[in-house]
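In this view, the complex is presented without one of its protein chains, the others remaining in place.
The chains carry the letters A, B, C and D, assigned in the order they are written, with residues numbered from 1 in each.
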Amino acid sequence: MRDFDDSPIVRNGNSLILAYDHGLEHGPVDFEPVPESANPRHVFEVAKHEAVTALAVQKGVAETYYPEYEDEVNLLVKLNGTSDLWDPDDYYSPKNCTVQYAVEELGADAVGFTMYAGSDYEGSMFEEFRRVQEEARRYGVPVVMWAYPRGRPIKNDKKTSIISYASRIGLELGADMVKCKYPGSKTAWEEVVAVSGDMKTVMSGGSKTSDEAFLEQVHSVISAGGNGLAVGRNVFQRENPEAILDKLEGVIFEEKQPDQVL
Amino acid sequence: MRDFDDSPIVRNGNSLILAYDHGLEHGPVDFEPVPESANPRHVFEVAKHEAVTALAVQKGVAETYYPEYEDEVNLLVKLNGTSDLWDPDDYYSPKNCTVQYAVEELGADAVGFTMYAGSDYEGSMFEEFRRVQEEARRYGVPVVMWAYPRGRPIKNDKKTSIISYASRIGLELGADMVKCKYPGSKTAWEEVVAVSGDMKTVMSGGSKTSDEAFLEQVHSVISAGGNGLAVGRNVFQRENPEAILDKLEGVIFEEKQPDQVL
Amino acid sequence: MRDFDDSPIVRNGNSLILAYDHGLEHGPVDFEPVPESANPRHVFEVAKHEAVTALAVQKGVAETYYPEYEDEVNLLVKLNGTSDLWDPDDYYSPKNCTVQYAVEELGADAVGFTMYAGSDYEGSMFEEFRRVQEEARRYGVPVVMWAYPRGRPIKNDKKTSIISYASRIGLELGADMVKCKYPGSKTAWEEVVAVSGDMKTVMSGGSKTSDEAFLEQVHSVISAGGNGLAVGRNVFQRENPEAILDKLEGVIFEEKQPDQVL
Amino acid sequence: MRDFDDSPIVRNGNSLILAYDHGLEHGPVDFEPVPESANPRHVFEVAKHEAVTALAVQKGVAETYYPEYEDEVNLLVKLNGTSDLWDPDDYYSPKNCTVQYAVEELGADAVGFTMYAGSDYEGSMFEEFRRVQEEARRYGVPVVMWAYPRGRPIKNDKKTSIISYASRIGLELGADMVKCKYPGSKTAWEEVVAVSGDMKTVMSGGSKTSDEAFLEQVHSVISAGGNGLAVGRNVFQRENPEAILDKLEGVIFEEKQPDQVL
Partner (left out) sequence: MRDFDDSPIVRNGNSLILAYDHGLEHGPVDFEPVPESANPRHVFEVAKHEAVTALAVQKGVAETYYPEYEDEVNLLVKLNGTSDLWDPDDYYSPKNCTVQYAVEELGADAVGFTMYAGSDYEGSMFEEFRRVQEEARRYGVPVVMWAYPRGRPIKNDKKTSIISYASRIGLELGADMVKCKYPGSKTAWEEVVAVSGDMKTVMSGGSKTSDEAFLEQVHSVISAGGNGLAVGRNVFQRENPEAILDKLEGVIFEEKQPDQVL
């Protein structure tokens, strides 16, 4: 990692990344709870909230809509991704955008890369990550690793030891930030932080939960020394995404307790 | 996608692409109903009809015949394709032409790419599409994705949810237009449009049907917010292709009802 | 295809290609009927006959002997090929020479490429052909496709519909000439010609037959609108290759009937 | 190999490489005996000991911490590596860093590469090693091969004949130094040295053992004509790593017997 505390995607050392690549990864089914969320413009509007330090989208969505929002939204281009129509023999995520295209043509402030350590394709994905990471250095943009162990040998991808290992892989391979599943407790996230060196760690938002449960999780990450959240459905599947963003802002950037914002 | 409403392949926001890559994809059997359709010159002549905003052909056909027609026909070079002699373990479409060759040597106004999401080769095809899409941007030509989910996990490729997902993949990966199978109704196409953002959607013509049925389908696409049609057999397998093109012109570009043109 | 009627490998619109890659494809066994045919110099001497518009050989044979014959023989470098020692899981032909090397170092007037449509490797071979075809255009030399459907789905590679399809693939992918197996009759070759557009078609000579039978076949190709012959064993396995070349010259280039030359 | 006795990673012809890639190769579990060893800064501090001629780490750790230590520590960037979450069909180690990045961006004094001879991927790893070795020559940095035979055909990777062969492979392919498992005796290491020509050989530290046993092994390597040690756990899993480094310094660089330093 390189120090990127002066990057626009970081605020007071922490980040809140609004992730919106579900149209590719999960398909339109994720837009059903709030149909207008199928419209990227709706989510770009949400991303204008000052709590959001970056909006993470795939190339095509960035290319189509970012020109309208580039003054108000920070862009994280997710470089790889696949559809849920696919059923490969093991987990793999093909590259859909080069770093060069993300930065020069799309105006990316950061790039993201999914890493399925443990998959039969770990070797290929390490090698692809190398290319991405070195190219990102040439362009001076931080690299966020979606650190998701998967595949035959991974029995439980929410086990603390697995998540700690995934985060450490991010540090070893040169990521600037990892996005990990929530392992269940503040203590568990402390274990993650303990092996992650100076690299930033953010929690993956996951499927939609109640405000209380969600804010408790985010707060435990912050208080364990983590750096925030990358969240999709827990924001855009709400009728009033601004409300939850207001609360997240307090917890992530203003050192507030969940009960202070609820 | 990038805005390409000023492209010659668009007229009043819509398109009618005459597709003629059947000699490769299906073989000479598709020419049997109208034997002269085996002669590319015959189809280039048809493509001079003002309803046709582009003729889609493979490299070799473009190279041989387009010099005679470049003033009267807009060219869409289909970049990948395979023969029906092939029986691979899963769906894949190899690249037969680079964007550079299509634009610089053949004079292409647009390029086309078949995407078999759901196939075991989805990963490879995503990566190839990335190269094609980024190269097309450098040359300033729009990219049309033949969005055809196929493979083991795809039980029914005319299901609305599958077609919607396929179209969304086009948006996410940076296509400018998708060509999708007709999912059966105007309502279904509205679902497709709802998840496709600003990207254009056109219906695939499919096998030959009656004028009435065909125009109804095309009209339902237009009235659902779609952008037209990419059609092969339903034009070149007719003895009088001009007649159906006259009718399609009314429906696609002149806001006419099927019964106004029949 | 591009027009190459002014190429040295064409005479009055037709071609007679003497093929001599059997040492690679079949092995020395093909030289047994006429042992001196193992010596490339013997076959280059034969190729000086004015009926021969090009001699097709692999890189190494061209490199060793063509400097002695470049004033008297036109060179077609066969770019791919494999040995008969090989027993791969399906048909494939690796590239043994680049177009650049063939033209710049060997002095090739044309290049040749074997295409096994229908094989599991059809996809790879299409992609390789693309590179070859585009490179050939940069060097301005015509591309001859050995259009040989093979593999599991091909039950009968002499069926007219299979050969027609193979030839059409040549046109679609940008070959300038295809070499196809003889499908058995003039009518059958007419079917091939009907779907091949302006592209030239030549018959593959096949294993050695009688003068009568052979000349009848060649004549039927010419009278069906085909463009000649690519022949190896039916010439170099004869004690007097000049005699058969004299006769072929009459049939292919001088509009003679077989009985006029026999 | 090229002579690199004037390299900073060599002292009096020998080397002591502190290896710290366990966070990637084994995971955080290796940090449990001494939890502060999870913090790379702790290990960089240890590496300031003058007995350590180089610290071997992966790209990300080098990038994050080496700027603070570049005046006091010599850097060996390990170019490939994989996680223990992975369970591939046979041993392989993907490249996570180019030589160019290691030298130009990270300031590497040397590079390291794991070679699993005997694995189904031996062929791929030989080819990757070629690229690494030739690139290292362009940058003038020595290449250390982690010479670890593995895979189906390797029944016992501590057998002298296997280790000798592994070391010889290093010499044949152009490594400057090999790191091999300890084969059990001074005599065995002499066999290794006998087939390794002028190339340097160092012993792999392995899992933690007692001071006595460990120093005896290291001394037997030195007295057999070997060139030292690459060690991780036997240093950083001790509460007082400086103490063992003092002793190793005596044995490796000052010609002392184990009982002189214990």
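By our rule, contacts are C-beta pairs under 8 Å (C-beta built on N, C-alpha and C of every residue); 3 or more make two chains touch, one makes a residue touch a chain.
Computed from a predicted structure; not experimentally measured.
In the whole complex the chain that is left out makes contact with C, D.
The chain omitted from view is touched by exactly one of C:Ala54, C:Cys97 or C:Val141, namely C:Cys97. Although one chain is not drawn, the whole complex shows that of D:Glu70, D:Asp120, D:Asp211 or D:Glu242 it is D:Asp120 that touches it. The chain omitted from view is touched by exactly one of C:Ala19, C:Val61 or C:Val218, namely C:Val61.
In the complete assembly, the contact with the undisplayed chain comes from D:Gly174, out of D:Pro40, D:Gly60, D:Gly81 or D:Gly174. Residues 21, 23-24, 27-29, 31, 35, 38-41, 58-61, 63-65, 81-89, 92-98, 101, 105 are the ones on chain C that touch the missing chain. Looking at chain D, the residues touching the absent chain are 1-2, 117-120, 122-124, 126-127, 129-130, 133-134, 137, 149, 151-154, 161-162, 164-166, 168-175, 191, 194-195, 197-199.
The criterion applied here is as follows: only the chains that are shown with their structure count from here on.
In summary, no chain was found to touch both chain A and chain B.
Annotation of chain B and chain D: jointly contacted by A, touch as defined at the top. Chain A maps onto chain C through a rotation of 145°, based on Cα atoms and reported in steps of 5.
Interface chain A/chain D: under half of the residue numbers present appear on both copies, so the contact uses mostly different residues.
Note on chain placement: the centre of chain B and the centre of chain C lie 35 Å apart, centres being C-alpha means. Chain centres here are Cα means. That of chain C falls 57 Å from that of chain D. In chain C, no position touches at least two other chains. Chain pairs recorded as touching, per the definition above, are A-B, A-D, B-C.
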